[in-house]
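One protein chain omitted, others in place.
Moving on to subunit A:
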Amino acid sequence: MYGLPTSARCAASVGACRDASRWLVATTALKAENEVHVLELEEGSNRLECRGVFAHRGEVWDVTASPNDENLFFTVFNDGGSRDAALWEANDGKLNAKFETKGKQRDLRRVVWSPEAGNSEQVALASGDGVKIWDLSRDGGIVSCATGLGELDNVLAASWNPLDHNVLCASCSDTLRCLDLRTMTETVTIEGAHEMAARDVDFSKTNQHLLASGGDDCHTCVWDLRKPSDPVVKVSSHSHWVWQARFNPYHEQLLLTSSSDSLVQLWNLAQDEEDGNKTEARASSGADLKPHTFDEHEDSVYSVSWSTADPWTFLTLSYDGRVMCNQVPSSVKYKILL
């Protein structure tokens, strides 16, 4: 457990750091100094250790670490008025802005790095009314392509398909829209994916067709984009809004959800399957699935993040600044491994 001094909403694992489980957590305090903490899981003691604290201008609403450089990360922050995004380089205990949107794209919500290996110069910035792809390598950052004006409405989250780099999915209110980035047109649209707003979307890292979403209707859904009419799995065990739903980067049957009912739930979507034919053939209803629940938090859990170094470790962050690092229970682990 680790405590942040103020309230916090966002955490991200540092993908470039391969030999240790490292995360960035940032605070969201309107009236206090905001910080970005670098936390690392101490292998022996299994404790979260702070590897660095950087003062950050404005309250941070989203943070994403570069997949290639462990010192680079993007934040979406509110520095009075509109929300901007900036690329920071952590150096000597200070943050240097390498790129800032500075009003070039307003009301930013999320930032997503390109999943293309070695292409850390491309990011997708999602704002309330659209998605823009920025190419940072040219002229200090230019928009390489963008959705049309007013084409998207109330974008709450976005996920870039790590296996099909041309596809990005954005959740717009209760609808999930998949965009083909070559033409910036919608390829798959799931209208009314949730009864209320869809808070988060996440592509599976191991199956290019699977997409998870969580929403204010307390449901978590897994969609197969080949047949998007109905969710492959629909579970609802949370009593309040589902804020994040995240696939394990190595095992697609593991899905982590966090909710404002202060619970974190780990779903083994293939838990009824005896053999290795995991997610493809599972029961579509998900009615029989039972999650493993983590209830150490006492306030809304806004962020969950899998470690990129260890497939069984994840970090959770609640609004009160409590950071927890948990392991996949061995029963679940052995069910998958054996």
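In the analysis below, contacts are C-beta pairs under 8 Å (C-beta built on N, C-alpha and C of every residue); 3 or more make two chains touch, one makes a residue touch a chain; residues count from 1.
Keep in mind that, in the parts below, contacts and distances are computed from a predicted model.
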{"item": "Name of the absent chain as recorded in UniProt (options \"SRP9 domain-containing protein\", \"E2 ubiquitin-conjugating enzyme\", \"Vacuolar protein sorting-associated protein 51 homolog\" or \"Tubulin polyglutamylase complex subunit 1\")", "value": "\"Vacuolar protein sorting-associated protein 51 homolog\""}
{"item": "Which of A:16, A:29 or A:163 contacts the chain that the document leaves out", "value": "A:29"}
{"item": "Selected from A:132, A:177 or A:322 as touching the chain missing from the view", "value": "A:322"}
{"item": "Option from A:64, A:105, A:300 or A:316 whose C-beta touches the chain left out", "value": "A:300"}
{"item": "Residue of A:78, A:244 or A:305 in touch with the missing chain, whole complex considered", "value": "A:78"}
{"item": "Residue numbers in subunit A that touch the chain omitted from display", "value": "3, 5-7, 29-31, 78, 154, 195-197, 216-218, 239-241, 260-262, 298-300, 319-322"}
